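All protein chains but one are shown in place.
The first chain written gets the first letter, and so on, giving A and B; residue counts start at 1 in each chain.
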Amino acid sequence: MELPDLTFRTYLLTFLSLLCLLGLNVGLAFIHMGWVNMFVAVMIAAMQAAIIALFLMHGLFERAIIRLVMGGALLWFLILVTLTMTDYITRNWLPIAGK
Amino acid sequence: MSKAEALALREPFSTPQHQRDTAMLGMWVFIATEVLFFGGLFVAFAVYRMYYTQGFLEGSRGMTLVIGTINSAVLIASTFTMSLAIHAIQHNKQLRCYLLLLITALIGLVFLALKFTEYFIHYQEHKVPGIWFESHDPQAGPEQLFYIFYFAMTGLHAIHLSIGCGLVTTMAVRTALGRFNGNYHTAIDVTGLYWHFVDIIWGFLYAIFYIPGFR
Partner (left out) sequence: MISKIRIAEAPNYLTEEQGIRSWLLTTDHKRICLLYIAAITFFFVLGGIAALLIRLELLTPVTDLVSPETYNKLFSEHGIIMVWLFLIPSIPATLGNFLIPEMIGAKDVAFPKLNLASWYVFMIGGLLIMYGIARGGIDTGWTFYTPFSTIYSTTEVAVTGVGIFIVGFSSIMTGVNFIVTIHRLRAPGMTWFRMPLFLWSLYSTSVVMVLATPVLAIALLMIIWERVFQVGIFSPELGGDPVLFQHLFWFYSHPAVYIMVLPSMGVVSEIVAAFSRKAVFGYVFVAFSSVAIAVLGFLVWGHHMFVAGESVYSALAFSVLSYLVAVPSAIKVFNWSATLYKGSVSLDTPMLYALGFIGLFTIGGMTGLFVAALGIDVHVTDTYFVIAHFHYIMVGGAVMGYLGGLHYWWPKISGRMYPERLAKAAALIVFLGFNLTFFPQFVLGWLGMPRRYAAYPPEWQWLHILSTAGATILAVGYLMPLLYLTWAWKRGPLAGHNPWRATGLEWQISSPPPKHNFETTPIVTHKAYDYAGMKEELGLV
């Protein structure tokens, strides 16, 4: 499959939206929201990642297998996070030391 | 099939298109590996950050926020020029592609220079775990953990970016030598994927290390 021929305009818009998200990220960081701050920051990074992956890396226009690889990598990272966290979040729930 | 294509076509493939698709898939699978490679560090960071919220916040306050933010913008600019380089070679504009690749590599070097300036500042502030670390804070342990992850993750990212600079420069040279044209530019596409991926990683590093420091 040949690369999609995106216009210069598309690339410029992607560039500007990435910069805007960076600005938004900094701006929101000044508002005190506790743990939500970190969550928002990571979500904005995820949006930037999605824009880069889908447009600049042409993920949006690629064959199904490439999207499968992208989804797989994400899913496996989530498996790693989720199952590790099942341990750390539920530690000390029982009133027994070390459990 | 042009001369450049014929030269670049390798053993198990019958058509350049087939070879290109295969190379791109290979890079994507490698990127999946890289996601899990950095993923291990992100998970470890998340666990400690959950346990030591205060100490890690202390660490974030020690970041050089201005340089970090400029660096984010710098890398975003480099993804832009990288995309334009691919756009240029797609339209058979070799000179423009060459220049854009050079600019991309140069922006990468600017990033690295700024990053090492930051490292030097941390060194002067005695915040380098294992080499020179001082803290009078009661949260010294977690703060040191924060800096360990900061150096490990940004360092690993810097190594990836250095490799990226090398690749992009090689592509620039090969473009100048006329190895690529509008019909054949697989190697540049593959390099582009890698470059963009390294930029994505930085976005997350910026979010977890720098952003909390603004408060």
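To be clear about the criterion, a residue touches a chain if its C-beta (ideal position, glycine included) is under 8 Å from a C-beta of that chain, and two chains touch if they have at least 3 such contacts.
Predicted model only: the values in this text are computed from it and were never measured.
A.B. asks: Return the single residue from A:Met33, A:Leu60 or A:Leu83 that touches the missing chain.
C.D. replies: Candidates A:Met33, A:Leu60 or A:Leu83; residue touching the omitted chain: A:Leu83.
A.B. asks: Which residue numbers on chain A touch the omitted chain?
C.D. replies: 65, 72-73, 76, 79-80, 83-84, 86-88, 90-94, 98-99
A.B. asks: Just checking the interface: what residues of chain B touch the absent partner chain?
C.D. replies: Residues 10-12, 14, 18, 21-22, 25-26, 29-30, 32-34, 36-41, 43-44, 47-48, 51-52, 55, 129-131, 141-142, 144-145, 148-149, 152 of chain B touch the chain absent from view.
One rule holds in what follows: only the chains that are shown with their structure count from here on.
A.B. asks: What is the distance in Å between the mean C-alpha positions of chain A and chain B?
C.D. replies: A distance of 16 Å separates the two centres.
A.B. asks: Show me the residue ranges of chain A that touch chain B in the complex, using the header's touch definition.
C.D. replies: 1-3, 5-6, 8, 11-12, 14-15, 18-19, 22, 25-26, 29-30, 32, 35, 37-38, 41-42, 44-46, 48-49, 52-53, 56-57, 62-63, 65-66, 69-70, 72-74, 76-77, 80-81, 84-85, 88-89
A.B. asks: Chain A touches which residues of chain B in the complex?
C.D. replies: 17, 21, 24-25, 28-29, 31-32, 35-36, 39-40, 42-43, 46-47, 49-51, 53, 69, 72-73, 76-77, 79-80, 82-84, 86-87, 90, 189, 192-193, 196-197, 199-200, 203-204, 206-208, 211-212, 214-215
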